[in-house]
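Removed: one protein chain of the complex. Kept in place: all other protein chains.
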Amino acid sequence: MEALEMYTVDPNDDVYTEELKLNLGPQHPSTHGVLRVELKVDGEIITASRCDIGYLHRCAEKIGENVTYLQFTPYTDRMDYLASMNNNLAWSLTVEKLLGVEAPERAQWIRVIVAELNRIASHLIAFGTYGIDIGANTPFFYAFRERESIMALLERPSGARMLYNYVHPGGVAHDIEDGWLEDVLAFCDEFEMRWKEYNTLLSHNAIFIGRTANIGVIPKDMALDYGLTGPVLRASGVSWDLRRDVPYLAPYDDLEFDVPVGEGTHGTLGDCWDRYWVRMREMMESIRIIRQACPRVPAGPFMDKAMNRMYKTPLKPEPGEAYMRCENPRGELGFYVVAEGGTSPIRCRTRAPSFCNLSVLDALLPGTMIADGVAIIGSLDIVLGEVDR
Amino acid sequence: MNETDIHSKLAGAVVSGVGALDESAKDPFVVVDPGSLVPAVTFLKNDADCRMEMLNCVTAVEREDCIEVVYHLSSVTHRHSLTLKTRVERPAGGTHESWIPEVPSVAALYASADWHEREQWDLLGVRFTDHPDHRRILLPEEWIGHPLRKDYVYPHEHGGMPLDLDAVPLYERDEATPSEPAAPRPSGTPLVQPPNPNSDRPDAGGVAPADSDGDLRSIKPGSNDGGGH
Amino acid sequence: MTSLIAFFEGLGLEGVLALSAAYALCIASLLGFITVYAMFAIWMERKVAAHIQVRYGPMETGAWHGWAQSVADAVKLLFKEDLIPPEGNKFLFWIAPAVVFCGVFAGFIAIPFAEGMQIVDLHLGVFFIMAIASVEVIGVIMAGWASNSKYSLFGAVREAAQVVSYEIPAATALLVPILVVGSFRLGDFNAFQADHGWLVLYNPFLTVAALIYFISSLAGCKRAPFDLPEAESELVSGFHTEYSGMRFSFFFLEEYASMFVAAALTATLFFGGWNLFPWGGGWEPAPLAPVILISKIFFFIFVQMWLRWTLPRLRVDQVMAMGYKYLVPWAFVCLIGAAWFEYMGWGGLFS
Partner (left out) sequence: MGVLNNSLPDIGPVRAVDSAIGWGRKSSIWPMTFGIACCAIEMMAVYAATFDLDRFGAGVPRATPRQSDLIIVPGTVNAKMAVRVKRLYDQMSEPRYVIAMGACVCGGGPYVKWGYNTVKGVHKIIPVDIFVPGCPPRPEALMDGILKLREKVGRNQVFARQAQTAADMDGRYAAAK
């Protein structure tokens, strides 16, 4: 940023530059959907920015207040559409907390496997689209190739390709078929090989490191102040993972996994490369979790019997409220539900990780170049469906 | 520390306005007066034993008799969390959207509160006093009403874009004979335009031309704005 | 050219008439060549990209591997609405693609495909190509400015900065073989390399110079990793954001044509021209010369495509830093080093 310091705008000078207003989005190739950022630029350098969101506001919270608890599950799919399983899981856990029930053990282990598979799928999109943002198109195609395998795996128990509606309050919607776990393990072996390929192609590429290292640095205090969570927080050096620190599913206690934290390998702690690299390493941790979990899935029911009976009439929790949070691929997804005895809650609040992670953007952009701005937006890995809900 | 310890520390430190801890709830919560919200949050953030570094979520809840604002705080250092609530009673007659409750903003303490509070203003119409940038966030600035209120009336169209299922498509509309305006909705209270606190325009809250608010948004269509690449 | 004029004179045309007939024939055949080549190159680019990206690319249009894909694209673009932004400068917007195309088109006339098989045998051939190729920048700036779009303007300014900066290392690197051969005439390079082997192997400085020229030519052709003027993830489509239909296809054509010129210079100046083997020769049958040269050119075009679909894009300040901090000094080092080697009489691996 040394260029910026000697670059001051003074209209009294004989030669001075004017600021230009540049509008990024809502239709722009690299705003990851319909984010709109209004920029003031001085040449290539951004001097001020303002996020404008809401281009995908789909009234999810209003719908949550009008439909039953079970009916809301598919709407959670459509919030973070890259990690539907994790969203289903968070919602189911919230309703279970409200009802005071717990899913049977088999369901819990299945939930862990599908959630981690979906975490990999989500990080693969982050990897692929980040490559496009930086100007390398090929990683996207590689990422989608493996993502298709994951989708095929998740399609078998759930019946859907992308928005699964699979994890329900009280368990999972269907049992897994025989042989599915073996296929998951086979995928793990294949993926490990592919992962190395990605690193050869993109992660350690000198141009890629040059574009992402030292860019968009989020210090630890700033990250906490903005309520950032997930890989974005961990890249800033805060070891905070709800799976480990606030275990919301019993199996996570029994599983061994590391929480990757940013190290500032190629630049400063908390820069874009760190965020990218934390995601890449998290994929391998997820593989590790799946490998441990697959042999340990116990026999038994996949759905709570009492809950299954309750589905015949809409669920009616006692008046009360519950806040449940889960570690999603993008960070802490929280559902805050207030029930007053009816078949639908009176308030159904979503604490979306992308929403909080995006709020830091306006603080990061000033002083960077336009190309860096694209790199920063990509490294935050937002999903607009979740930002706007 | 668990919630009880935090509550006793908090009750001891802040002079007034901290209610009892409701331990029967699934997430035990403390109710504080709106007036003592900022001191309470400041204490929770700065006290060495509490260290609530992170404000996870700000939620406004419309109840029968009041609007509640719920703060979920958590500490990364000590791995504990607390739910804090503040309540604004509904005045007599304040049943519809004209009633705008006011709660002090904590955006000066937590940067994350900025967007959360804007969202609650946008969707539920809770005004956060001293908020640095008190605008709508999800809906367009000229939107009428706050949709998560229980008595919200759904609009038929916005900014020329039809929102009804049976609306006539834009390109099939005959300019000479405009289509019949949709019949007014049978139920619901009359639409009252809420005042826009952060605008100096006299017609704030009314129908304004798109993208005409704020200095940055004044990029006009035709130059290089909005939808166009 | 002279032989063509003689041919027309033999047909009974005189003086100016024979000259203009010869020129018309040349221009027509060149236009045809460029169009056919560009269509093939675009198809090739899509296939190369697809195979790098574990897919097939065009398969349906035409029967065999989508060979007619570019033809269909051309037909489509020909019959597409031609939009001119009402707020922009209509005349400049209209003429910019032509200016861009003319610059590159003129570069083709000096390329020798075989002994005597070139339109004009210029004594300053290398110089001419370098100079005329720079005209393209003017057209791009015209396009960016006349579009009345901020993204176009950004793309145009980036192009201006980048191309002008990379002319310096490119020209300096080209001076190295010129110094060794002692001529600007492109035909002389072929003759020299027939005697002494490929110049890229002549001495180490020429090897580095070849690399520097190739990298600079990538920047000159706006190819990745230097495709900043049309960086899709940042500037939508850069300077041609507002162009549609046929006018847009001229920019397409220009990009591929300039790739050809750059690859032709690389092949002629450093990689033996139409001499097949690195140790020189000149004994290949004459009809094979164009085949050899064009194969080499397509190899370099393939390398350009390969790089494009593998590497991420540099940032604008990194592009400048790379040009001025690394390429320019190294180009001068090569120039001085090669001069020293020539003075000492060293070099010439195969001579």
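In this document, chain identifiers A, B and C correspond to the written order of the chains, with residue numbering beginning at 1 in each.
By definition in this document, a residue touches a chain if its C-beta (ideal position, glycine included) is under 8 Å from a C-beta of that chain, and two chains touch if they have at least 3 such contacts.
Only a predicted model underlies this, so the values are computations on that prediction, with no experimental measurement involved.
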**Q.** Shown chains that the omitted chain touches within the full complex
**A.** A, B, C
Q: Decide which residue listed in A:22, A:41 or A:56 touches the omitted chain of the complex.
A: A:56
Q) Thinking of the whole complex, not just what is shown, which of B:12, B:91 or B:169 touches the missing chain? A) B:169
(Q) Going by the contact rule already stated, which one of C:243, C:260 or C:274 would touch the omitted chain in the full complex? (A) C:243
(Q) Could you pull out which residues of chain C are in touch with the chain that's been left out? (A) 46, 50, 53-61, 66, 68-69, 71-83, 232, 236-237, 240-245, 248
**Q.** Touching residues (missing chain, whole complex) on chain A
**A.** 26-29, 33-34, 54-59, 62-63, 66-67, 74-75, 78, 81-82, 125, 140-142, 144-145, 147-148, 161-163, 384-385
Q) Going by the touch rule given at the top, which residues of chain B touch the chain that is not shown? A) 139-140, 147, 152, 154-155, 158-165, 167-171, 210, 221, 226-229
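Here is the rule we use: only the chains that are shown with their structure count from here on.
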Q: Give me the ID of the chain with the smallest distance between its Cα centroid and the all-protein Cα centroid.
A: A
**Q.** Two chains joined by the most C-beta pairs in contact, as defined above
**A.** A-B
Q: Name the chain whose C-alpha centroid is most distant from the C-alpha centroid of chain B.
A: C
Q: List the centre-to-centre spacing of chain A and chain B in whole Å, with centres computed as mean CA coordinates.
A: 24
Q | Separation of mean Cα positions, chain C and chain A [Å, integer] | A | 44
(Q) Using mean CA coordinates as chain centres, what's the gap between chain B and chain C in Å? (A) 58
Q.
I need the residues of chain B touching at least two other chains; which ones are they?
A. 224, 229
Q. Do you know which chain C residues sit against two or more other chains?
A. 150, 236
**Q.** Complex contacts: residues of chain A adjacent to chain B
**A.** 21-23, 26-28, 36, 38, 40, 48, 50, 52-54, 57, 59, 61-62, 65, 97-98, 222, 224-227, 238, 240, 245-246, 320-323, 325, 332, 334, 336, 338, 346-347, 349, 351, 355-356, 359-360, 363, 388-389
Q. In their complex, what parts of chain C are in touch with chain A?
A. 49, 52-55, 150, 154, 224-225, 227, 231-236, 309-318
Q) What residues on chain B touch chain A, complex-wise? A) 25-27, 53-57, 59, 61-63, 70, 72, 76, 79, 83, 110-112, 114-116, 119, 123, 136-140, 147-148, 214, 216-219, 224-229
